[in-house]
Structures are given as C-alpha cells and as structure tokens.
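Below is one structure; the comments refer to it alone.
With one protein chain withheld, the remaining protein chains of the complex are depicted in position.
So, subunit A:
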Amino acid sequence: MLRPDLLIVGAGPAGMSAAIVAARAGLKVVVVDEQPTPGGQIWRGIEANAGTSRGRALGEQYCSGLATVRTFRECGAVYWPSTRVWQVESTLGTYVTGPGGTRVVAPRLVLIATGAQERPAPFRGWTLPGVMTVGAAQILLKNPGSVPSEPVWIAGCGPLALLYAHQLIRMGGVVAGFLDTRPSTPLRETLQLAGRAALRSSRELAKGASWYAELYCRAGRYVPDVVDLQALGTDQLEGVRYRTAAGRVEEIRTSLLLVHEGVLPELHTVRSLGCEIQWDAGQAAYRPVLNEWGECSHPDILIAGDAAGIGGAVAAVHRGRLSALRILQRLGKVAAEPEMTEENCRAALAHALVLRPFLDRVFRPREQVFAPDDDTIVCRCEELRARDLCAALSGSVGSNQLKAFTRAGMGPCQGRQCGLTVAALIAAAEGRHMSEVQPFRVRPPLKPLRLCDLAGLADESRSS
C-alpha cells in the first residue's frame, strides 16, 4: 500500500498549487484527479488549448492557468489522472479507481480540493433532454469542435453564465437570448459594495460590466428580472415559458436551454467524513467549518479552493498554498521558495477575495430556486416531485428519514442533485432556518463504482 505524506484530491488551481509547494519542499505527494489532464474545471484542457484560437477565445484568465499546470507537471508530485476517489475512511485510508485499477492509499494527511458544483436549481421540465447546465456546456466549449451550431438560450444568474456567453460569442456561437434570473439588488447597496470593491479590483469589475454590455448588444434578446422558468416539451425541449418579476409571462421556442444558478462547494467527500459544515447565508450554501489554514473538524484533513467556500480560481491558488504551508509546518518542513510565506499568501488571498462580497450579493439566487412548485421534479434519479416529498413531510422529519420514506437521494447522483432542495423543503415546511436542517447523510462510494472495480480489490488484498 502506498503511504505518501500527503494525498490531494483534485488537480484544479487549489490542488495543483498545494502540490507544488508541498512536493518542492520534499514531501511525498500524490494527486488524484478525475480528468485526463490537470487544470480542474476552470483550466480544463489548457495544455491542448493554449496558443490556439480556442484558447484565446476562452480568455486571458483561462490561459493564465498554463504556467501553474506546467509547474505542477514538473514539481515531483505523483499525479494520477482519470482516477476517482470513491471512499476516504476516517483513518484516511483512501480508495481510488483509475486506469491502473483499484487501489488503497494511506496518506498521513489529506487535502480536499474538489472545487465547486453547479447549484441544482429545479424548475418544471428541467429534466427534459435539451436542458443542460452552463457548466456542462462550458466543458464542451473547452473540447474541440463543440460550439453549438444553433443559437443558444441561456437562463441564469452568476458570473459563469456571463462568462460562458462571452466565450461563446468570441468562438462564433450565437446567444439567441439571455433570461437573466438575477434578482435586482437595491441600487444603493449595489453601489456601496461595488464602490468598496472598485477601490481594489476595478479591472475585474470593468470586465464583468463589459460582459453585460456585450450581452445587451449581441444577444438576440435580453430579458431581466426573470423569476420563474418552465421548460416545455414532451420528450425533448421545445420551448421555454418564463415569468418576470412584473408578472409578464412569455414563451420562446428553442431546443436548447442552458441554465445556471451559481456554484456551491463540492462537499460530498467532506460530509462523508462527518466534518462539520455550516450554512453560509451570504453564498446561500453549506460550507465546511475551517480555520485560517483550511483545517476542518477532522484533525488530519484540510480543505482548500472552492470546496472551502466559493472564492474563484485565484483565491483557490492561495488557499491551496496556505494549506500546503500548514502541512509543511505540521510535518516539519519548510517551503523551498523564499517568497512562499504565510504573509504573502494571506495578502494575495485577501486581494483575490475583495470582489467576493459584491458578487455574492449581486448574484444571490432568487427565492424560487429554493422553493420549487409542486409539479417540479426534485430528485431526478427517482423522478420525485416536490409534491411527493412534501406529502411525506408530516411531523418532524429529517432529510435522512425523508430519503427512507421516498427514496429521494438514493439514485446514482447520491443526492448531489436534490440534497439542497430537500433541505430547503424541510426548512420551509417546518419554519426553520437552513442552518438548522441537516442535509442527507452521505453514503459511500462517493462516486458510482463498477462492481468489478470493487471486486478487484479482493484480489489485491489476497495477493498482499
């Protein structure tokens, strides 16, 4: 069994940055990542795309990832691509399956850098073929030849939806229309937050503003203040009906709708270990309870990057480094680079997070995201509607009981798609705050696992 000093889950900005600091300082580091190449979601495919027209169209921040990926490749960390972590025991025994089969790693410390997932935002018809998330569409953009051939409708709220529209337009795609589901923020509050942010981060603000301007000019239609969506069609998306805050209801025809309601920390692994989490009202998401180094309630596990709380790629880099510095400290090592100090990392992290309160406030998801109407499918694996779940909610019933009663969360996505909505339904039914509701207990495996891959482990233990 491999016994590295540090196992890092995820080779995105945080995981790679931590690996570089730790490996260069002489630690034995193993980095496990599901993708075939390093970069995480944000820098997906960067090695292939850098220097190409696609790379340029994806933008400067995307291309900036190349340097980190190259340094990571050379830093001395053992890197296992196309590999899934499907169980982390509380004693840190970590089970992975990849091209080399299934194996168990027993590290001294674990850094979880699993990034973010898109916020599941159920609405009527969201499971129809033809409805997909902006995140999934953006993955396609980063692979060759995947600019949608037809005009695209986007409905959503959050920087990623704007970035995607911007990238799509630059790559020759057409935005047929943008249904902006961002609730309008009181002007005064917006200006205050923007003003504060502008002092330190005017360039980023200007970039965002220019994406909005581009949408106004280039999208076929731009509809603000959309509060409700319904995907229409029987076997395939045929159109979208939407309602605005003013009560106007309209229908458009389309066979492709991209949706996005922001991102959440990916906490499946963290929660499976029973690490303490808390409700972050500002980000409308659960996040792990961490100290300033990314250490959580489990003594030997650290969490960095968007999994620690949404902060974006630059913040992820610095959180990764900070966690690595802490790990070096705990294992009696020092960073190889003199400039890699706690002080520098903290200053850089603070700067990277300047815009965050503004973004969190301006892109706060609309209330309807948490309160799907009766007809909406909440658990898509088991095809359960909000009505079915609410009917089982008599008395004081927690998430785990509701799961037992209805099978919600028992399917292959393991509650990733419905967990937050179920918690919100319970909170609403019982008049409680989200912070008082426990989401589903996470059952292993953390990712679906082929039976033969588990069976392979029996051979391994027999031979060893």
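Please note the rule applied: contacts are C-beta pairs under 8 Å (C-beta built on N, C-alpha and C of every residue); 3 or more make two chains touch, one makes a residue touch a chain; residues count from 1.
Methods note: contacts and distances are computed from a predicted model.
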item: Protein name (UniProt record) of the chain left out of view, among "ABC-2 type transport system permease protein", "Sugar ABC transporter substrate-binding protein", "Sarcosine oxidase subunit beta" or "Acetyl-CoA acetyltransferase"; value: "Sarcosine oxidase subunit beta"
item: Option touching the unshown chain, where A:Gly26, A:Pro183 or A:Pro445 are the choices; value: A:Pro445
item: Chain not shown: contacting residue from A:Trp43, A:Tyr95 or A:Tyr242; value: A:Tyr95
item: Options A:Cys390, A:Met410 or A:Ala427, residue touching the unrepresented chain; value: A:Met410
item: Residue among A:Leu2, A:Ala48, A:Cys63 or A:Val104 that touches the chain left out of view; value: A:Val104
item: Residues belonging to subunit A that touch the chain removed from view; value: 87, 89-90, 95, 104, 396, 398, 400-401, 404-405, 407, 410-412, 414, 443-445, 448-452, 454-459, 461
